[in-house]
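Note that one protein chain is taken out, while the other chains of the complex remain in position.
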Amino acid sequence: DDIKIAHVYGMTGALEAYAKQSHTGLMMGLEYATDGSMEINGNKLVVIEKDTQLKPDIGKAALAEAFGDDDAAIAVGPVSSGVALAMLPVAEEYGKILLVEPAVADSITGADWNRFIFRTGRNSSQDAISNAVALGAKDVTIATLAQDYAFGHDGVAAFKEALAGTGAELAFEEYAPTDTQDFTAAAQRIFDALKDKPGRKFLFVIWAGGNNPIGKIQAMEPQRFGIEISTGGNILAAMKAYKSLPGMEGATYYYYDIPKNPVNDWLVSEHQKRFGTPPDFFTAGGMSAGIAIVDALRKAGSTDTEALIAAMEGMEFETPKGKMVFRKEDHQALQSMYHFKIRVDPNVEWGIPELVRELKIEDMNIPVRNK
Amino acid sequence: MTTPLLTLEGVHTHIGPYHILQGVDLVVPEGGVSVLLGRNGAGKSTTLRTVMGLWTASRGRISFGGREITRLDTPSISRSGIAFVPENMGIFTDLTVAENMTLAASRGGMDPKRLAWIQDLFPPIGTFWNSSAGTLSGGQKQMLAVSRAIIEPRQLILIDEPTKGLAPAIIKSMTDALRQLKETETTILLVEQNFAMASSIGDTVAIMDDGHIVHAGDMAELVADVDLQERLMGLSLEAHQ
Amino acid sequence: MSGSAIKPRIEKVSLSDRLADKAPLLLVPALALAGLLAIGNPSTWLTLTVAGVAMGLMVFIMASGLTVVFGLMDVINFGHGAFVSVGAFVGFSILIWLGGWASAPSVFLNLAAVLVAILVAMTVTGLMGYAFERVIVMPVYGQHLKQILVTMGGLIVAQQLIYVFWGPDAIHVARPQSLQGSILLGNAAIEKYRLVAVGIGLVLFLVMRHILRSTRIGLLVRAGVENSEMVEALGYRVKRLFLLVFMAGSALAGLGGVMWGLYQETITAHMGSDIMVLVFIVVIIGGLGSVEGCFIGALLVGLLSNYTAFLEPKVALVSTIGLMVVILMWRPQGLYPVVKAK
Amino acid sequence: MLKRLLSGDTPRSPVLTALLLVILLTLAFAPFLLPGTKSLETAARICIFIVLVASYDLLLGYAGIVSFAHTMFFGIGAYGTALALSSTGPSFLSIVWGSAAGALVAALFALAIGLFSLRVKAIFFAMVTLAVASAFAVLVSQMSWLTGGEDGLNYKIPRELTPAFKLFSAKIFGTSVNGKVLSYYLVFTVALCLFLMLLRVVNSPFGRTLQAVRDNDFRAEAIGYRVVWYRTTATVMSAVVAALAGSLLAVWLRYTGPATTLSMEIMIDILLMVVIGGMGTMYGAVLGATLFILAQTYLQGLMGAASSAISAVPVVSDLIAADRWLLWLGVLFILSVYFFPTGIVGRLRKARA
Partner (left out) sequence: MTTEHPILETRDVTIRFGGHVAVDHVSCAFPRGTLTAIVGPNGAGKTTYFNLISGQLKATSGQVLLNGADITRASVPERTARGIGRAFQLTNLFPSLSVRENVRLVAQAKAGKGFDMFSMADSHIELIERAEHVLAEVRLLDDGDRIVSALSHGDQRKLEVALLIALGPQVLMFDEPTAGMSVDEVPVILDLIRTLKQDMDRTILLVEHKMDVIRSLADRIIVLHNGALVAEGEPAAVIAMPIVQEAYLGKVPEAAQ
């Protein structure tokens, strides 16, 4: 029998670029884990694609369709957190597994979680905490700038919590509306808050999507007050903006040149070969999901949901980012993150994040929030 | 004076599904005033609009000064020497009186003498020179519409009911103006309901009904023949003037 | 007939009535002064004010084409945002192509690169405006609703074509060397690029004002909107004129796109439509169709949002809408209404 | 009798009558006629959008008011019901009071917007509502403690409306009559009633007056109609119906978020549905919504198939790749205005005349 895997994601819409990567990654992951056969125990793996158009209602219907009409054994996706949250109850209703990748909202494996939900993608807390661990030290003062909505506030809260143990001081939190065009005022407020502080001073920016403030604040020359800008890693296209930020530090989810392991080596070389570009954030994420699915199916020996859940809880698997573990309590995949420092090479289109230190699973205390 | 300046031969005009002009034959001799009369809805305005190219004749032939203009577009027809005063006056209410006049004068600007003449004929044009044309009174708008058509010498002027809404004194000025134009070799095709005015300056007359010309001839002849008036227009002059 | 008999009675207009006409001109200085009093620190105020003026003028550049097309031709172009995006993409492609000029340490070469990018972008968007007018707008002159619809259709198509030609990724280009960073005046940081934007915005404003005031084009197009038959009957080819104006408006959007793109440094296919709500607000505040109004509206929006974002960030979110509401309550047609649209 | 039900506004074209009947019957028996979850989802969406689009047609087609805030009212209704269900538990009572509260809030909002801005020019009103609607969307995403922000709200609905509930143990025509089917019929019935009500309203003296106001508001005042009140009433009424449509969506989806209710895209979809169907006809809403949603649901799949069929042809296959379906939607936008200036209904009626 064929084993159907549904990839339900936003093929069209503003996050199209992410979606492409995610799908490529998933397919490469399945290929890699089955050694190119696309079969498990003689059963063919068939991937069906469904478009959420980034709309929660359509996502919901698409997932119901995948489980109900197409009889998919397991579903992967979506890109956007809002869509993912709407899809969670559908998985429960149909009693089938939804492997979330790459939507990041904490509540997916937090308040809104149910036992059919797994996630290979990192969550916002992992992002925030890794950055806190990367930046936090004695005599460091930090101000944050984040989008003024749930994602931004949650991110800062997690960052703040993780910073508490490091000895650094969080001096100022600035929130700006998502559609802010001009950051002069926000920057002024931050400069005013930081300029008289002693020691190293960071402005940590948590900003998702377009309209990124970093370049604009950099243009106001924060270095005259000794303020360094810091932010997490991003997809390659976005890191072109990092070229003007040599020396910037932060923590990232993935950069193709950082992890050293056979899975990643294969991914990078195959991707280069097939597409002429290195893999990116969501390619790595998609691949991790693909590998997780194959491993789980093998381990469970069937497509029965309960068997799969039992197999996946606590399962360790090898991904382009090294070892990942589905935590039993909330099914979140714990994984390494990377503390980086930007180096600029005129021959490379983007600012290169060079590894400072790998933040291993044990280095970060990711809270369980689904209780 | 008898060479035709404008001729319509068997002109048919359709507007959407309606067949409005059903074979109009009309000759406008050079240098005179021709009057087009007829009941409401007879097709007078449609005739003028068809000449201007605002409706396209579906059949027939229109020629002006010996040249066929049936299929030309409106700007070309206008540039060939025809001015037009539409029955809704076509005032640009957003613009001032001055701007309305400026647009009517082709590139060279307005001739001051002619402008003075117009302002003397129609004093409100001068008084409200810089006011928005939309705020003019009904009659003042009518004056502006005519002024625009006569700011420059043209070979032919098509005027659709210029006297409606005008006070008697102004009708007199208007009639004077048309007479003076006639003296400068301008040909006029006038649609009018005011028979007294029309008969006082008209040289030839045509009467329309239901999209046809039902009578054409000299004005003097029509004025003299009360029976004909009665029959063609349902009016007797005595009753109304 | 005696002319004097016709002269109507004219009374003196009171001073306050006459001042009311000029009041919008005072708004910008008044707002700047209020900002200074509220902020206190002059260098902070200076930074914010220059930034706000520059932001306002960039919005003005993007809005000017829209307001002209609306004011003169009574066409609401919801696809204007697409021209902004296309302008940005074309401009960036040129800048990438002229990468050597843009990254050279010469002010002259840098500006030349920007200039070439702007000119090419304006040409392309102008031509695109040609197609847009012919195919999309022409059948719907005078019908606002349909205009909204088809131009939105055009917006979607244009955005998708950007995806087809340039791919789905955002494109990043750094500003040319000499336009990066700030000039420091004491504690005030004034970004160099913003000064360029201010310059271009001001020049554009003066040029447009001149053209509209001292040529017939403005008059003709406005007359054509009200009664195109009559304008044709006066011997003008209205359709050609409309086409030219539309192309000019589109080219301005292209200019705006390059300017805005260089400010953002990262461009996406929907950057234009993202900024449209702000552009609409500016155009409404100014009074649909008025270049002067649009200019003042843009400055007000730029300054106010910067001041409020500094003083009370929560309020910044509603400050522009609040401004629009207040202005409309004061003048329901905007600061300088031009068009008597329905 | 039937004529009274339709308020005397018969389709006036045989083809149109046939189309409407097909749609009505298919929707009425959707759970039994069409297999699978996707088609039931689609049918329910069509029902909800028919109401939403019809309420917009009241505003646009009859009163001549261009508003971009219609999704805001839709959203208010949906959030009202969603909040009621998540705060007072999954009961029918919650649905009722949530919908009522949503409709009330929508009415108040519409009243405020109407009184404030219907005095300004129509085109201003359009832009003002655009700004207000986008501000409202931002507000909703900011007030995440109440609304769930960008992520929206997930909640439970009464058990009787979920698939877990079985009305009969046996299957009818091969379909098990479960709570989902009940839920569908709830949507269908309410939608039908609301539509018939709107049909009555536009054919009432009030509806005629709206047309007069649209045509020449100045003269309407001069014959004694208080224009602002008529416009405001129409705005309020259409807002209330939109809010009720939102409530239906909230119940059906068991999820409410900005993307399903407040997004600009939905607003554009509504506009397009009205125009494709035919403005100022009400039946246009039925055809427009049905066709559009069918296209939205199935066009993409077709394109994907077509594109892979001709994947050898370079540019063309790019253009019809499934990812590019928005492109063709845009083209559809433009073409529909060209070829259906009076909408499908107008076309059909003219064909007969």
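The letters A, B, C and D name the chains in turn, as written, and every chain counts its residues from 1.
The rule is short, and it goes like this: a residue touches a chain if its C-beta (ideal position, glycine included) is under 8 Å from a C-beta of that chain, and two chains touch if they have at least 3 such contacts.
Quick caveat: nothing in here was measured; it's all calculated off a predicted structure.
Chemist: For the unseen chain, which displayed partners does it touch in the full complex?
Modeler: B, C, D
Chemist: Of the residues B:Q140, B:T186 or B:T204, I need the one that contacts the missing chain.
Modeler: Only one listed residue reaches the unshown chain, and that is B:Q140.
Chemist: Which is it among B:T3, B:N88 or B:Q180 that touches the chain not included here?
Modeler: B:N88
Chemist: Determine and list the chain B residues touching the chain excluded from the picture.
Modeler: Residues 15-16, 18, 38-42, 45, 87-88, 124, 135-143, 161, 164-170, 172-173, 193, 195, 233-235, 240-241 of chain B touch the chain that is not shown.
Chemist: Given the full complex, what residues of chain C touch the hidden partner chain?
Modeler: 1, 5-13, 17
Chemist: If the missing chain were put back, which residues of chain D would it touch?
Modeler: Residues of chain D in contact with the hidden chain: 4, 7-8, 200-201, 203-209, 211-212, 215-216, 218-227, 230, 233.
Everything below uses one rule, namely that only the chains that are shown with their structure count from here on.
Chemist: Which whole number of Å gives the spacing of the CA centres of chain C and chain D?
Modeler: Going by mean C-alpha positions, chain C sits 34 Å from chain D.
Chemist: With centres defined as the mean C-alpha position, give me the chain B-chain D separation in Å.
Modeler: Between these chains, centre-to-centre, one finds 53 Å.
Chemist: For chain C, write out the residues touching at least two other chains, lowest number first.
Modeler: 163, 317
Chemist: What are the residue numbers in chain A that touch two or more other chains?
Modeler: 16, 148, 177, 179
Chemist: Between which chains is there touch?
Modeler: Result for touching pairs of chains: A-C, A-D, B-C, C-D.
Chemist: Show which residues of chain A lie in contact with chain D when the two form their complex.
Modeler: 11-12, 16, 51, 54-57, 60-61, 64-65, 68-69, 81-83, 85-86, 88-89, 93, 105, 107, 112, 148-151, 153, 177-179
Chemist: Along chain D, where are the residues that touch chain C in the complex?
Modeler: 60, 66, 116-117, 119-124, 126-128, 130-132, 134-135, 138, 142, 268, 271-272, 275, 279, 318-319, 323-324, 326-327, 329-334, 337-338, 341
Chemist: Within their complex, state which residues of chain C touch chain B.
Modeler: Residues of chain C touching chain B: 1, 3, 6-8, 216, 219-220, 222-223, 225-227, 229-238, 338-340.
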